[in-house]
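Only one structure is covered here, and it is reproduced in the block below.
Yeah, one chain of the complex is gone here, protein chain that is, but the others are all in their spots.
Naming follows writing order (A, B, C and D), and every chain is counted from residue 1.
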Amino acid sequence: MNAPLGKHPEHRVAWWFMAPALAGLTAFILAPFLLALGMSFTGLRLGSPLPAGFAGLENYREALSDPAFLRGVANNALFALVVVPVQTALGLALALLLNQQFQGRWLFRTLFFMPVVFPLSLVAVIWIILFAPGPDGLLNGLLNAVTLGAWTPRDFLNDPAWALPAIMVTSIWQGTGFQMVVLLAGLQAIPRSLYEAAAVDGAGPWRRFWHVTLPGLRNPLIFVVIVTTILSFRVFDQVRIMTQGGPQDASTTVIHEVVRAAFDRGQVALAAAMSVVFFVLVLGITLLQRRMMRQEGGTA
Amino acid sequence: VPIPEDEATEVITVWAHAGRESERRTLEAQVRAFEKANPGLAVDVTFIPEGSYNGQVQAAALAGRLPDLLELDGPYLAAYAWRGWLAPLDEHLPDTLKDDLLPSLLEQGQWRGQWYGMGMFDSGLGLWADRHALKAVEARIPDGPADAWTLEELQEILARLASSSSGGPVLDLKLNYGTEWFTYAFSPLLQSAGAGVMGEDDEPQARSHLDAPASVQVLETVQGWFQAGWVDPNLDDAAFTSGRVPLAWGGHWNAPAYRDALGEDLILLPLPRAGDRLVSGQGSWQWALSSRARHPEQAAKLLAFLLETEQVLKMSRANGAVPATLTAIAASEDYGPEGALRLFAEQLRDGYTRPRPRTPAYPVVTDAFARAFRDIRHGAPVADTLEAAARRIDREVEANHGYPAN
Amino acid sequence: MNATLPRLVFTYLLLLLCTLVFFGPILFMLVGSLKPDDQVLADAASLAALWPREAGLDNYHSVFERVPFASYLASSLLINGLIVGLGLLVNALAGYALARLRWWGRETMLAVVVAILVIPFEAIAIPLFYQLSALSWRDDHLVQAIPFVANPLAIYLFYSFFLGLPRALEEAARVDGAGVLRTFFSIVIPNSKAAFASVAIVTFLFHWGMYLWPLLMTTSESVRPLPLGIASFHTLPPLAWGDILAFGVLMVLPVLVVFVVFQRWFVAGVASTGIKG
Amino acid sequence: MAVVEFADIHKAFAGQTVIRDLDLHVAEGEWMVLLGPSGCGKSTLLRLLAGLEAVEQGEIRLDGRVVNDLTPQQRNVAMVFQDYALYPNMTVRENLAFPLRMRGMKRARREARIQSVARTLGLEPLLGRRPAALSGGQRQRVAMGRALVRDPAVFLMDEPLSNLDARLRGQIRNEIATLRDRLVTTTLYVTHDQVEAMTLGQRVAVMAGGILQQVDTPMTLYDQPANLFVARFLGSPPMNCFAVRLRGESGRREWELAGQWLPLPIDPPEGATHAGLRPEAFSGPADARHALQVVVEGVEALGHEVLVYFTDEQSLEGMPMAARLPGQVRVAPGDTLTLLPDAEQLHWFDASGRRLATLTHPICAFSSPPDQGFSSDSFWKSTHQVHHCPWK
Partner (left out) sequence: MAVVEFADIHKAFAGQTVIRDLDLHVAEGEWMVLLGPSGCGKSTLLRLLAGLEAVEQGEIRLDGRVVNDLTPQQRNVAMVFQDYALYPNMTVRENLAFPLRMRGMKRARREARIQSVARTLGLEPLLGRRPAALSGGQRQRVAMGRALVRDPAVFLMDEPLSNLDARLRGQIRNEIATLRDRLVTTTLYVTHDQVEAMTLGQRVAVMAGGILQQVDTPMTLYDQPANLFVARFLGSPPMNCFAVRLRGESGRREWELAGQWLPLPIDPPEGATHAGLRPEAFSGPADARHALQVVVEGVEALGHEVLVYFTDEQSLEGMPMAARLPGQVRVAPGDTLTLLPDAEQLHWFDASGRRLATLTHPICAFSSPPDQGFSSDSFWKSTHQVHHCPWK
């Protein structure tokens, strides 16, 4: 509200409104993050009786020369590059499918969305079973049946070539429903008359999709892409439970390395340094993404 | 668990791992018995799932909220002790107890000359086998620890087994187990070969141990088994029980299920030796007194109670592990002189076992070793992998200035 | 513009396929939870994976025996209730201040919220743990909830939503004599049900599976939430897959109920909150 | 350009009949305005023709060819939507180009076409903008342009002006009228604004409740409304309609208005139960013997004319009666005013609301001298000058 600024009470009211959240964010996110930043320059180890001491950039040097961490960064990037587009495309396809007129839309929407309500730790457990190696595994069995026996059963989660893709599949399975719901809502917000205008103007279904649907979904698409990108840099639970980052770091991620350093090895300062590097990376990517999307469309 | 709340009682707080049902029941019963025998003392036991036990204890320790008495996983003892979370037990326990204790437990419970941990039982590691299958390939069946197979012998047997089973897997290495298994189960092979994960107290480093040629050679051999397709992934933990493989790298805890599955055909063999002498695994849950304990005397009293022969036997019966005292072993059905599992007891008693590296760096050590082992499993070059792991471990040791006493 | 029959048939075929992909694993879990432990894996590759032959509730019995499920559930509900309940209030207030009120520091605060958005919890768990340990605050329900009440994502979602809310309503209320606070409670909240529902669901989903934090912060059985229960099943192998799946089913059931009940609002809310890039 | 025929069209939504037995013939190049209150089915009719709704019963023909089963893109119609439906992601130029691209027109020709339309509609400076950066009036013109840029068989316009404010509406109405005279294309134009209908339609089809009430030129609709609905729908303020009360014999008949008896110089037609009198059929204060004295209830002084409202118990639906007095009169509610209604301009309706023709409806028409420059077919028919007629 544009009510008078100056001495007006609204200024104070605003701070009151902001205060609880601000206190929470400061105490539980900002302060620990600054603490992490500080810790990253020390030699602090979990529970160590030695004085932490100033370590300079040692932790950063160590993190950046740790092949597992670097692999984690690369894996995260690969993960984002694959999962974001695939999941978005799938979500869009499902949304389009559900945006048609037919009986039972509600049911199917619920079914497709259901994986989203599953905690990742549980999803991971289910998929470990589905990925079971040997011909007895469900996925192996299915692929075998589909390819009429041409498929050689694999141990997906312990195969350097398959571990990361397997985790991607799991994540896509779990996350697509969210994309779908957002995009479905976006689809329903596109004025019907635009489709009608395009039809009258001579556009067939494909061109209507290209010229009306896609542009109309711009903002929801931006939203899901940004959220999915942020989330795909946070991948952890699946990795921890399904592959522990292996084999040969083939499926490790940054957060997984952070957690291993901090919790399994007690190297909290190293973990803090990794977190800081990671934060800078993700923030950079997010800002870049926002800027690109914004400029491209003019109004976002 | 209701705790009697009258003012005269002192409450001893205890954390224990929530093992199997029977184990939990037994401990609870023992605690009640202790309370009955010691009016005015109450015990408050919290069971914590094994999966999250270490994390929880560390978190509580950092927060200064450890209980009086707690269980911990043997190899972590040094780490906890160095951080000052534990109080030495020497002054609280009678020396007579030591005399009766398994030497493995004595070794495991001590660090830098002080006694921190005391187990009610120890673990046994060995090879389970199907008598028929071995007979079919005319394998030699060792009598005891002293005449264990050599690594080459095992390899040959595996090859024979494999060819008789048309190339399928023949060995279960319990690949479905968690991180700690790999250090526990396979570092003894390195030690047997004359190397090991780390040097002893006077040489606390991994370099020239973990990456020593002997270590490399042993693990290259094991890697060969993977590459030959002899090892079952064992996702369902049923590789041996379902008869898929005739040989399983395992321990005392497998006994009940394996007996059920194979009955008379089940035989227990020592691990292979990679060098002159067999080295097997040891170490299990131990009791320790927190340095912040508010009732150390009473807690020690409880501990002493738990180590009474009767109690040790009860626990051993509940979880199937090797009883902690020689007296109890002698009285045990399974581990006694004629017991089917006596091999486990012999190994522990006769010095065929060595503890995992007793260093405050252990969390890093086991992480590095397990990771290396898993990479080797998937074909990573053994020498490089081990060298990298050794470097990782040593960096940690150096960063802590070799863990000076404080 | 109207669906023809062949098209409808095609649509249903596609729907069926998608149902298989998205619901199949869930069905597998449901069915598996009714089977004896060893059958779960044994059946996996056959159609029996989706069809219980020897169905029984044994696994569920076993779950209730192995873990104090009711206590875990109660803790989880309490913790999530706090996070969602307090969170809606706190974050909505902040989102409103950012979207609507004019004050010094607004722009900065918005930038901070957006930047904070990308900090994953795992990255700050340890320092936060140190912080709270220094206050020796641990092992209760509150410590599992309070740190998550203020949530930058929720603030941002509310902010986007309020930006799109017609200003005239609030102005009318102000002219009618309501103060800022009164306007917020009497006018803004009742007209933002969709936003509240969707933020509620999103935060609920986000925190229902939380594992790391309770692991660090709790020891007492009575304050532990459901996800820690899973650890009880990760004991020595053989894993009791049936029990794990049964536990999983019990764990998602409350979320599923919440979702099905609020789904209508959720979809509408997503439409109105998420749309600002 | 095409002939449009609706034959016996019937349309229902979810069992609710929206259009009933509709027959309508639009000639080649004709501008037909569909006029009617909200919800009477105007848009539905347009959408049926465009192919956006399925025809359930009856036939729609374009140049004699039945198009019932063609998709929108197969029918060569162009439509201006009520909410414009401009593609928000495209610039004005791209919006205009879209229908041409969809029909595969080559780039060069397309550009030429766009330029020409943009010039016609004054859109040239806006070509690079997005719809979000346009004012309401500009958007309307782009929507128009997107239809004009093609060369369709029929134009369909669905209340293209209803979202504009009064002033802009008037201005764009003029522009559309100019366009209409320039581009002769068969057009169906939907509105519920009667001023638009009067000024834009060559013929106007008045609809109510899904039924066609009357199709005729605007002036015929105004002068000879087929029924009470049409009578009261056209004109602002609408025609004053009331249940008629008569007394006296033929030749000395009197009729009642606002409780007063006035002489009726003509014979009402047989069966007349209702009558209507347009507001302009009242003339200013007169000393006449048979003038009507009314108590003014409301006044609207518009500068060039004053609308005076008063009450008549017999008025349909209790609507106030209105008199339109040209010029400026200072009159306030509560005043008593003397008005002279022209009974000869009464419209007569029977009990069912149908119009009854008066046999003798004296009209005072004087044709202008041809040498004064009037085109031969234009003639004055001013109701205001009726009292100057010699026989009065």
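The criterion applied here is as follows: contacts are C-beta pairs under 8 Å (C-beta built on N, C-alpha and C of every residue); 3 or more make two chains touch, one makes a residue touch a chain.
Please read all numbers here as calculations on a predicted model, not as lab measurements.
**Q** So one chain is hidden, and I want to know which residue out of D:128, D:248 or D:333 touches that hidden chain in the complete assembly.
**A** Missing-chain contact among the listed residues: D:333.
**Q** Which listed residue, D:57, D:74, D:236 or D:352, touches the chain dropped from view?
**A** D:236
**Q** So which of D:181, D:249 or D:270 would be touching the chain we can't see?
**A** For the chain that is not drawn, the touching residue is D:181.
**Q** Out of D:15, D:303 or D:318, point to the residue that touches the absent chain in the complete complex.
**A** The one listed residue touching the chain not shown is D:303.
**Q** Among D:5, D:111 or D:193, which residue is in touch with the absent chain?
**A** Candidates D:5, D:111 or D:193; residue touching the omitted chain: D:193.
**Q** Write the list of chain D residues that the hidden chain touches.
**A** Interface with the chain not displayed, on the chain D side: 37-38, 162, 165-167, 170, 174, 177-178, 181, 192-195, 198-199, 218-219, 222-223, 234-237, 278-280, 284-285, 287, 293, 298, 300-305, 309, 320, 324-338, 368-369, 372-375, 377-385.
**Q** In the whole complex, what residues of chain C lie against the chain that is missing from view?
**A** 166, 168-169, 171-179, 182, 186-187, 190-191
Following the convention adopted for this analysis, only the chains that are shown with their structure count from here on.
**Q** By mean C-alpha coordinates, which chain is most distant from chain D?
**A** B
**Q** Count the C-beta contact pairs for A-C and for A-D, then tell me which is higher.
**A** Pair with the higher count of C-beta contacts: A-C.
**Q** Calculate how many whole Å lie between the centre of chain A and the centre of chain D, each centre taken as the average of the chain's C-alpha atoms.
**A** Whole-Å distance between the two chain centres: 59.
**Q** Residues of chain D touching 2+ other chains?
**A** Touching at least two other chains: 52.
**Q** Could you list which residues of chain B touch at least two other chains?
**A** In chain B, the residues touching two or more other chains are 55, 62, 235-236.
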